[in-house]
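Apart from one protein chain that is not included, each protein chain of the complex appears where it belongs.
Presenting chain A:
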Amino acid sequence: MNTRAIFAIARKDLKVAIQNKGVVLPIIILPLVLFVILPWIMVYASSFTETTGASNDIGELLARMPAGLLHELSGFTPNQQLIVFSLVYMLAPMFLIMPLMVSSVLAADSFAGEKERKTLEALLYTPITDRELFAAKLLGSWTTALAVTVLSFIVYAVMVNAAGWQSIGRIFFPNWMWIALVVWVTPAVAGLGLVVMVFASARAQGFQDAYQTGGLVVLPVIALMIGQVSGVMYFSLSVVMIVGLAIWLIDAVLLWFASKSFRRSQLMTKF
């Protein structure tokens, strides 16, 4: 593997991608809303329900939750329970949108965008092998997605603790489930966003086109969110580990197919 060439392309893709508003805006706005503004709204809303006596409704919501979750929440007052439930558990699946969105938007620019800008042809005339080119393109998007996600996680941790401080009075975030989520599930989800976008880009005419089709990859994450809110399941440490494993396996299968079809001759003739 020619690592020098791989890094050169990964760096180039990134340098080019950050000049695309369609890439940069969602990467800035999404974490700002989810991880900076939302914690404060949740905490404010929970204090509001307490004073209006709406806590009965919350009690009903929590009553529907699995016993395991109720056990984890048992040390908190009802008001604290609401904060912990919404910020620690409900937002956990939503957090996965971050690596998914960042990696897929970058991959769309790298694969479909490159096709649209017609810069691929010259690259294909260099000594870089198909495998190296594929690795370079994945690497750039994947590492950036991870970096952005870890950064959002840190910001979120600070925001959650700050917002909940008045009510809870100690640092309650992150727990082990969240650490597993960030370390184990996030990289797999970023990988999923990537590979799906590789497939979407092969058929797409350009960045927008690929991003619209590939964007459907958020559906499974939304399913996880619904599962959590409806009480079908909750993000315990073991669920997180299993979800992570499942996504890694899906990644491996998709990656195998994607790398098989990533051939110079095919890229060139699909112009």
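One rule holds in what follows: a contact is a pair of C-beta atoms (placed from the backbone, for glycine too) under 8 Å apart; a residue touches a chain by one contact, two chains touch by 3 or more; residues count from 1.
Following the convention adopted for this analysis, contacts and distances are computed from a predicted model.
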- Query: Given the options "ABC transporter ATP-binding protein", "Bifunctional protein PyrR", "2-oxoacid:ferredoxin oxidoreductase subunit beta" or "Dihydroorotase", which would UniProt use as the protein name of the unshown chain?
  - Reply: "ABC transporter ATP-binding protein"
- Of A:41, A:124 or A:151, which residue touches the hidden chain? A:124
- Per the touch rule stated above, chain A touches the missing chain via residues 2, 4-5, 7-9, 11-12, 15-16, 19, 117-129, 264-265, 268-269
